[in-house]
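A single protein chain has been omitted; all remaining protein chains appear in their positions.
Here is chain A:
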Amino acid sequence: MKKSWKVTASAMMTVLLLAGCGSNSGASNGSTNAETGGKGSEKTVTLKMFIGLPRFKDQFDQYIDKFVAKEKAEKNIDVKVQLEMPNSDNASQILKTRLASNDAPDIFSIHAINEIPSFYKAGYLEDLTSQPFVGKLLDSVKPSVTIDNKVVAVPLESVSWGYLYNKKIFSDLKLTPPTTLSEMKTLVETLKKNNITPFELAYKESWIPQLFLPLSVGAQIQTGNKDFIERMNKNEGSFAEMKSMFDIIDLVNANGTNKALEVGGDDGAAAFANGKAAMWVQGPWYAETIQKANPDIDFGVAPLPLSDNPDQTLINLGASTSLVVSPTSKNKDVALDFINFVLDDKESSGFYESLKFNPVATIHNYKSYPWVDDATVYVKEGKAYRDPSIPQAVKDEVGKGLQSYFSKQLSQDDVIKALDKAWKDYNKVNK
């Protein structure tokens, strides 16, 4: 009996010891990170960056080299950049761990629409409103990185999207993207008469059916239901107001390719690229995959019609990956210099072009892709709305809900009920 007690006690001691070690090492880490050897006029600064876009490592490396050279020339500061580019799947996970352990990178990337609100509330974002780059941002992009009237991020990726359509099939049959739901129905009939499947369905990954939600909610907010998001955040609204979104969902589901729930995004892109279907409710972020599957494909972006009101047929416009500065950064000046350098008058245009991102600032004057131009035409006509700020939890829920709706396990009302509950839960957690 006595012996076993001793064993337990020594085990406990070990635990305590180890726990002690753990916190110690954490603290010492923190102090080494803050190392800024300042000697006379020549200053050395270590800048830590965390950007979840590993596929663009080369472009970022080059751009950072330019920044280092510029900083050395203008301010005589030796900048050492520790660039970390984790896979986007776990980037946000790693970032949160860093922030929670008080080891925030000086500059990091987050998703403008999805992540800015929660990061802002937790106090991890520096206010950038007074920075020079703000004046260069396009008016259509600026709201995506603004919260409480403060600009908190510089947008990198921005997308304007609705659905993709195969321009060859459309021109062969002398069709144009429809502006109302009835026109869409006629178009679907024409396609079917010509033995062409109207829609590509790839519902295996729940984020794809999820796309219907930002499209339909965004357009309905823009055309009347202005305070929907605010009311939902106060537990006063319901998705029952958005029920008409099922009109277009039903039309797409009823006229799509087979075995939708077994087709993932990449398979869907390949099928669409090879003309298996004329349209795909999807954004141009799949452009690269589609072109890889069929380099000759000619496709465009058009706004998805929701009802017989042509004013509701709008393009979704939003920023996604954006760079922010940590308020706890030890080298905030240099970090801010870099943020401004991202939209540098001379260099920025080439940088964004090499990343194949859409223009986000007035200084961007490169030639973009045809599908970007397609969408830009609508945006310039004012036929666009800002991607609505729907909580991620609700987006996840709608993806799963629409999968179940497609496999006839849930009715429309069930989906709406589940969405309302998801948003209420979100409110409860983020009060």
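We take it that a residue touches a chain if its C-beta (ideal position, glycine included) is under 8 Å from a C-beta of that chain, and two chains touch if they have at least 3 such contacts; residues count from 1.
We adopt the following convention: contacts and distances are computed from a predicted model.
Peer 1: Out of "Chemotaxis phosphatase CheX-like protein", "Cysteine desulfurase", "Fe-S cluster assembly ATPase SufC" or "Sugar ABC transporter permease", which one is the UniProt protein name for the chain not included here?
Peer 2: According to UniProt, the chain not displayed is called "Sugar ABC transporter permease".
Peer 1: Give the residue, chosen from A:Ala69, A:Ala122 or A:Ala254, that touches the chain omitted from the document.
Peer 2: Answering carefully, the residue with contact to the hidden chain is A:Ala122.
Peer 1: Out of A:Asn309, A:Gln392 or A:Gln412, which residue would touch the omitted chain in the full complex?
Peer 2: Here the residue in touch with the unshown chain is A:Gln392.
Peer 1: In the complete assembly, which of A:Thr46, A:Thr179 or A:Ser206 touches the absent chain?
Peer 2: Candidates A:Thr46, A:Thr179 or A:Ser206; residue touching the omitted chain: A:Ser206.
Peer 1: From the listed residues A:Ala91, A:Ala260, A:Ala273 or A:Ala287, report the one that touches the chain absent from this view.
Peer 2: The missing chain is touched by A:Ala260.
Peer 1: In the whole complex, what residues of chain A lie against the chain that is missing from view?
Peer 2: Answer for chain A: residues 3, 6-7, 10-11, 14-15, 18-19, 22, 93, 96, 99-100, 118-119, 122-124, 203-206, 259-262, 391-393, 396-397, 400-401, 403-407, 409-410, 422, 425-426, 429-430 touch the chain left out.
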